[in-house]
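All protein chains but one are shown at their positions in the complex.
Up next, subunit A:
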């Protein structure tokens, strides 16, 4: 008996030992893959770009608040930090964090695919990275760039100077265009189709978009970098020959955004209505500012009914930062965000307007880089009305909008650009305001302690703890302008 037991034990022992490695080979996650083709990576990245631009307390929203476009309905304490200009390390940290953690991370992943096969994907990744990084550095100044997005290979990337980032953005966009050309010349290349939510795989449009982003960049740094640089780069764009965008750049999923949980257009999801059609609280809380309503009414601007919902009692805007909470500003009585911006859960997300491109070209022309500023200006205003579906009528003849009559041409360009991008890419108007001071009569929130509008954001608290060795000293958010605005 004793022997039998021992033999039994020995056999059991041996059988366990012999099958050990098989026995332990169970560490593969059955729920999540370890790799995927780029057609599964790109749409996620683009969807994140749409969310980054248009979700609550992200890029465009901040522009709308700081540029006094939007305000708050009575009964809500929604925008305390915005009205106090409480620019600290928690203020709109999602802009910094989500850029890197969501969209940029995905675009960077596209770099890991074989360019011989997936060159088009890699190029799209580069273009979208440049698009995103420019906006990011315009908010924060110096940011992690050259060493960023390397995940476990560099958990604490160094910060790079904004002006050096700007230089590299142009280089990256040029490279992306070259990669697209190379991919098109290569018979084995695989191109995106419906998985490209922006251009559906139309690579000419990607090249045009790359050139358009270059113009945004060059226009912004024109005074900082000097004429020679801008002229050289504009000549290179002309030589490349693809031209520029001819319509708004819109993110639309193949098959569209849907009226389903998590599948709605991100702006609609936050400011429109839930799946059942009930208005969201953010939508109820957000309305036109008094200044914006007044301005649109003063200039017989038909866009007022497209940008803002008209209550039965007529349009009404609310001053920013009033401490009393009078019932006259109840959500049902004020002009909430309007029908052209909130068309429905299926609408696409505009991430770059044709109007803005024309205004960028107009400003470059005004500054002597070629072209007729008035033509570009009027194309810009027209595109802005078209985007909303508003009839332009004789708007361009209004003294307020007439280019010829305007005493300060730059002011009229920047002011119309501000009106054109509101609700869409409103952050651009904040950057312009920091740079040019236009529109010059823009009010300040009544609660602002120092009567000064902020000019930049502070690095978020996550960087203080996660990248303490590299994070630069925080700048003064009210006085330290970006390098292109000095």
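The definition used in the following text is that a residue touches a chain if its C-beta (ideal position, glycine included) is under 8 Å from a C-beta of that chain, and two chains touch if they have at least 3 such contacts; residues count from 1.
Please note the rule applied: contacts and distances are computed from a predicted model.
A.B. asks: Which one, "Glutathione transport system permease protein GsiC", "Xanthine dehydrogenase family protein subunit M", "SusC/RagA family TonB-linked outer membrane protein" or "NADP-reducing hydrogenase, subunit B", is the UniProt name for the chain you do not see?
C.D. replies: From the listed options "Glutathione transport system permease protein GsiC", "Xanthine dehydrogenase family protein subunit M", "SusC/RagA family TonB-linked outer membrane protein" or "NADP-reducing hydrogenase, subunit B", the omitted chain resolves to "SusC/RagA family TonB-linked outer membrane protein".
A.B. asks: In the whole complex, not just what's shown, which of A:104, A:366, A:381 or A:485 touches the removed chain?
C.D. replies: A:104
A.B. asks: Of A:115, A:279 or A:371, which one is in contact with the hidden chain?
C.D. replies: Missing-chain contact among the listed residues: A:279.
A.B. asks: Out of A:309, A:378 or A:463, which touches the unshown chain?
C.D. replies: A:463
A.B. asks: Which residue numbers on subunit A touch the omitted chain?
C.D. replies: With respect to the unshown chain, the touching residues of subunit A are 2, 5, 9, 12-13, 16, 20-21, 23-36, 39-41, 43-44, 47, 75-77, 80, 84, 86, 88-90, 93, 96-97, 100-102, 104-106, 108-109, 143-144, 148-152, 154-157, 194-195, 197, 253-263, 274-276, 278-281, 284, 323-325, 330-332, 447, 449-450, 460-470.
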